[in-house]
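Only one protein chain is missing; all other protein chains are in place.
Order of writing sets the chain letters: A and B. Residues in each chain are counted from 1.
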Amino acid sequence: MAVSDTVRLGAGVVIHHRDLVNLYGCEIGDETRIGTFVEIQEGARVGARCKISSHSFLCTGVTIEDEVFIGHGVMFTNDLWPRATNDDGSLQGAQDWCLVPTLVCRHASIGSNATILAGVVVGESAVVGAGAVVTADVAPGQVVAGVPARPVTDRRRSLAQAGAMRPPAERLR
Amino acid sequence: MAVSDTVRLGAGVVIHHRDLVNLYGCEIGDETRIGTFVEIQEGARVGARCKISSHSFLCTGVTIEDEVFIGHGVMFTNDLWPRATNDDGSLQGAQDWCLVPTLVCRHASIGSNATILAGVVVGESAVVGAGAVVTADVAPGQVVAGVPARPVTDRRRSLAQAGAMRPPAERLR
Partner (left out) sequence: MAVSDTVRLGAGVVIHHRDLVNLYGCEIGDETRIGTFVEIQEGARVGARCKISSHSFLCTGVTIEDEVFIGHGVMFTNDLWPRATNDDGSLQGAQDWCLVPTLVCRHASIGSNATILAGVVVGESAVVGAGAVVTADVAPGQVVAGVPARPVTDRRRSLAQAGAMRPPAERLR
């Protein structure tokens, strides 16, 4: 069992495998669904009716508003220059680094394997493409993709590139 | 135990830690090996003699043919515009999104941390580089890398860049 007693779970939260997640000190809103192999740290807040997909990591300092989709393997960060030790070789403690908060606004979607640098705001209903590295704020409704993530101007072209128009069987074989 | 009774396992399948995977409703071919922290969803099909490495996610709609290598932390997707909720704020159900299938053909290799967008076909014996984001079909035998993934023309240069020709001890120290 790795859902700590310190977690504040809303009503109707769905956690498929409670023994295959690591949640502690966080707050999860009503009807949110949480996949396997997910870690959510102390102080992170997730809103209502969100979907947090498998293999994702939400750290201290992250706020997820309502109705947000977090894909699989998404990594949030809260320290722009992480180190294991100080210059004198001693282990870093709470006083040795600066927590930088991150905000994902209502109804946004973060694609799988995306990386979110500490300090950004992903605006309401914005979409972050799969595999993107987000290094700057994303405006409300904006679609971004790539490394670093940049606005995608033509949604239809993006869909065509992804091959969504034809079923696989008609193509290669 | 997180290998559901609904999984159809072939003969000689190797799952190193059955309590550290999440497999349900999927089909796994003979002699395929599955690493830890792997999730394979309902309806996904994996062929024979494949290797599915740790931390990877294979979703509904994914078909992996025989003899395929899937690296560590590889994320497949099946929805080009994922959302947690509909525009009216209600939770998305099965009728609210479009499943886009993906196919990885025989003997292909997908590098670690690669992201595969829904709808693509990775051709027979093709190679996807580690960390690539695949947004379009990969031709049989082709080697692709980068974000978005593009063909790599010079394999030897690629190997040299990766530093494979010299052991580390001869270089920096």
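Here, a contact is a pair of C-beta atoms (placed from the backbone, for glycine too) under 8 Å apart; a residue touches a chain by one contact, two chains touch by 3 or more.
Remember, predicted model here, so these are calculated numbers, not experimental data.
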item: Identified contact with the non-displayed chain, of B:Ile15, B:Ile28, B:Ala44 or B:Val68; value: B:Val68
item: Contacts of subunit A with the absent chain, listed as residue ranges; value: 2, 20, 22, 37, 39, 55, 57, 59, 73, 75, 77, 80-85, 89, 91, 100-103, 105, 113, 115, 117-121, 123, 133, 135-137, 139-140, 147-148
item: Hidden partner interface residues of subunit B, rising order; value: 16-17, 20, 31, 35-37, 49-51, 54-55, 67-69, 71-73, 107, 109, 111-113, 127, 129-131, 146-147, 158-159, 161-164, 167-168, 171-173
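Methods note: only the chains that are shown with their structure count from here on.
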item: Euclidean distance of C-alpha centroids - subunit A vs subunit B, Å; value: 20
